[in-house]
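The following block contains the structure, expressed as structure tokens.
Removed from the display is one protein chain of the complex; every other protein chain stays in position.
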Amino acid sequence: MLHIINKSPLDRNSLDTVLTTAVGDGAILLIEDGVYAATKGNAYEPKLKAAMAKFKVYALQADLEARGIADRVTDGVTTVDYAGFVDLVANNKTNQSWL
Amino acid sequence: MSDIKKFMFVNRKAPYGTIYALESLEVVLIAAAFDQNCSMAFLDDGVYQLKKGHQTKGIEVKGFEKTYGALEDYDIEKLYVDQESLAARGLTAEDLCVPVEVVSRAELGKLMEEQDVLLSF
């Protein structure tokens, strides 16, 4: 299952909720303000790194670039373009946008 | 492909502050009319939707607490509420306006994996 997060983890708890609710082996895609979770030095970085043991983490490249943070993506996070976003949705039987 | 799918409506927002709680109810009733297998999940501030005793006269907005009670007439009997979210808000199942199934986050995560369609509000 794919979990789509569009909120900064320092503003809202959607990523926290995913990490405590979702069954492992899933994928997390960070889009819009969600991409801030995938930046080096962010207070959320240790939590995201711990989550990588359970989830494959992706971030949308266009949203990273728009926010000037494409050069500080946390190691282990895979960046995708919109085509990659489509593939993630297609390759997971279900998805949930954590609005 | 079967025409009956498992729909789960995921509610994470408090009522009245935004319209999402009301719209979620509208959609679940329509989905039930389409004879789909429907459930609702309440977690985070979404559990506040079920807090009993809404008095909306003062804000001049139509209250919709009663609609939760009518859900079982539409065969929507599966209302899952996250235990952790209730506890974090000082609530128990007795504070809620309808009977629900209180589940752990792990159980809720598993239930989500079993769905065909997840709609979030």
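Going by the order they are written in, the chains are A and B; count residues from 1 in each one.
The working rule: a residue touches a chain if its C-beta (ideal position, glycine included) is under 8 Å from a C-beta of that chain, and two chains touch if they have at least 3 such contacts.
Going forward, contacts and distances are computed from a predicted model.
Among the names given as "Monosaccharide ABC transporter substrate-binding protein (CUT2 family)", "Sigma-70 family RNA polymerase sigma factor", "STAS domain-containing protein" or "tRNA 2-thiouridine synthesizing protein D", UniProt records the absent chain under the name "tRNA 2-thiouridine synthesizing protein D".
Chain A meets the missing chain through residues 4, 6, 31-32, 62, 81-83, 85-87, 89-90, 95, 97, 99.
Interface residues of chain B facing the missing partner chain: 3, 5, 7, 19-20, 23, 26-27, 30-31, 33-34, 36, 116-117, 119-120.
Rule of thumb we're sticking to: only the chains that are shown with their structure count from here on.
Measuring from the averaged C-alpha position of chain A to that of chain B gives a distance of 26 Å. The touching residues of chain A, counted against chain B in their complex, run 1, 13-14, 17, 20-23, 94-99. Against chain A, the residues of chain B that register as touching in their complex are 10, 12-13, 20, 43-44, 82, 84, 105-106, 108-110, 112-113, 115-118, 120-121.
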